[in-house]
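Below: one structure, written as structure tokens.
Note that one protein chain of the assembly has been removed; the remaining protein chains are unaltered in position.
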Amino acid sequence: MSSIAQRLGARGGAGRVGTGASPITVLCLVAAAIFLLVGSLVSPIFAQQTVAGLAQGAIFASLALALVLIYRATEVINFAQGEMAMATTYFAYQLTLWGLTYWAAFFLALVMGFFLGLVIQVVAIRPVQHSVIAVVIVTVGLFVLIDGLVTWKWGADLKFMPAPFGNQVYHVGSVAFSRQDLGTLVVVIATVLILWVLFRFTKLGLAMRAAALRPASASLVGVRVNWMLAIGWGLAAVVGAVAGLMTEPTVFLQPTMMQAVLLYAFAAAVLGGLESPAGAVVGGLALGVFLNLVGQYVGFATSELRLPIAFAVLLVVLLIKPQGLFGRKQVRRV
Amino acid sequence: MRKHLPAIVSLAVVAVVIALLPFQLDGYHEGLMARVGVFFIAILGLNILTGYTGQISIGHGAFMAIGGYTTAVMSHYHDTNLILTLPLAFAISFGFGVLVGIPALRFSGVYLALVTFALAVSVPQFALKWSKFFGGSNGLQTTTTPTQLWLFVVTWSSAGILYLVAWLVLRGRTGRAFRAVRDSEIAAAASGVALPIYKTLAFGISAAFAGVAGSLLVLATNGFAQPNEFTVFLSLEILVGAAVAGFGSLWGILVGALFIGLLPTVSADVPLIGSSHGQDVVFGLIVIGIMLLLPTGFAGLLRRIRTLPGIRTKET
Partner (left out) sequence: MAALLELDNVEARYGPVKVLHGVSLAVEDGQIAAVLGANGAGKTTTLRAVSGTVRRTGTIRFAGKALGRTGPDGAARAGIAHVPEGRGTFAELTVWENLRLGAYSRRRVPKDDYRRVLEYFPWIDGRRHQQAGTLSGGEQQMLALARAFMQRPRLLLLDEPSLGLAPVLVTEIFRIIQELNQHEGLTVLVVEQNAHIALQLAQTATVLEVGRVALSGPSAELEQDESIRRSYLGY
């Protein structure tokens, strides 16, 4: 079993100390919130862009959450996260075709997603988890594989699922927002809360955190570290499935539906801090609003530059505060 | 000299085979092999960065784009001789590589992967943004389009030249510094290797190679430089090719290039999966399979074969 010990020992090299969000960060966020509120009250266009930004941001946030979960558990970036989410959404679609109601299909698809994530971790990731490059390549391979399999089974044409929250649009003044947007926001926040409860208060959650932080020590108290990692992937897949199902009403069902979202989710996750679920949500929302406002008010920033701007944000964050808004400082032991 | 004999023999064999190919192949296949040559150069470049200095990059498609657009722009606006655009692409991509390498110094591992990924996604967008100059989504075309034979000869000649350049760079002091960086950055820095210079240099050289590959790719696609030629998928293909290749072996890089260059065409002929998503399934499975079964790539496989009992061991 020394290979386990070697792999476990190797991971224990970077201890994390220090708290998450610093007072300055919180202050800046509060200031930003106030700015948004004031701007929205002054200008309806500003308000509309903010609201739309929040709606889109919620979608980024949900996939970013999945990315963060996997990164926390296993320190890898899962390039296939979007495709896994997409595949699970297709599972739900198929279930509705077979007669299930939307919400029955929703939850059953989440369960299926869990097992998908679990199996992928055990079969494809565990054997190569010692090498960053190898894991990246495997997730890339998964990306292409899943894309191919889904297209093969269901075709590339647009498909539609029943709307989870209905199509009603509400108006406050001249600002419009849909029930779907609200629903997405609520679902994302509910997900974060459920995860928080899981990690803070349950035995399983504690074991998962221990396995992610210090695998060698966790093993010594009886935690089956490999299983915790697999469950972590399963959990992340569930969150990803939620993201996919919340994205579908906006872009509808097609194999490429999550690809753009994945890219924005990366930026959001880095902005919020790759290890912080709360950060993923805040990062996603902030990114959505930022992109919309910049697109509206900065003439230079046309739609082609949306993605590069998101990545400029990613770059700036990595250069100035690499642990993101809510991340902890990394201490590298030699 | 003795030590290098097997390598020189390998090189000679490959060179002879490649030189003879045009006489055996028709135009279509010549074009195909030219594409393989393009990937060979790109993978070689990435090999220098990842295999030798241990820095990861999922952004080499961006450097290919820079090289490719250099060729297209110079030819389109100034009617520059196509072959002359190659060293130009080399130089400009080198410059960009160094520019990227400098901030990249701050990152490592997963973070570097993300940053280079961001690069790969963003660069094509800029071509779309300034569509008047760069031709937008329709792309920019060179004034002359070369024949398949021309393409084959120029591509593989460039490949040969660049391989020699790589060999010269890697056997000397620079190469040793590169390997030191890969094995342990901290130890390398502690023993006086000027980390920033060598890491940036590696990026520059690697990008320069990719730039030339990009130029040749543009020439191989009827002289068109288009944003959708240089998507992030291209970067991923190069990375996968480098993984299949393993590092330190000429044959490995050839295998990697053949894999990436020929797989789409080969799998198109297979009955059940003969469609683009079938190709994806095959590609994905093979990539995952290789990482699981052959993590050190083809080069690693060769090394293992060489160290089998009975075969004379060779230092690699």
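Each chain carries a letter (A and B) given by its place in the written order, and its residues are counted from 1.
Note that contacts are C-beta pairs under 8 Å (C-beta built on N, C-alpha and C of every residue); 3 or more make two chains touch, one makes a residue touch a chain.
Being a predicted model, the structure only gives us computed values, none of them experimental.
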Seminar exercise, completed: Going by the whole complex, the chain not shown touches A
Seminar exercise, completed: Touch assignment to the omitted chain, from A:213, A:251 or A:301, lands on A:213
Problem set entry | Per the touch definition above, residue among A:80, A:112 or A:223 touching the missing chain | A:223
Problem set entry | Missing-partner contacts on chain A, residue numbers | 1-5, 15-17, 203, 206-207, 209-210, 213-214, 216-225, 328
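Methods note: only the chains that are shown with their structure count from here on.
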Seminar exercise, completed: Whole-angstrom distance, CA centroid of chain A to CA centroid of chain B, is 32
Exercise. Which residues of chain B touch chain A in the complex?
Worked result: 50, 56, 58, 103, 106-107, 109-111, 113-115, 117-119, 121-122, 125-126, 128-129, 186, 236, 239-240, 243, 273, 275-288, 291-292, 295
Exercise. For chain A, which residues are in contact with chain B within the complex?
Worked result: 71, 75-77, 124, 127-128, 131-134, 136-138, 140-149, 151-152, 156, 263, 266-267, 270, 302, 304-305, 307-308, 311-312, 314-315, 318-319, 322, 334
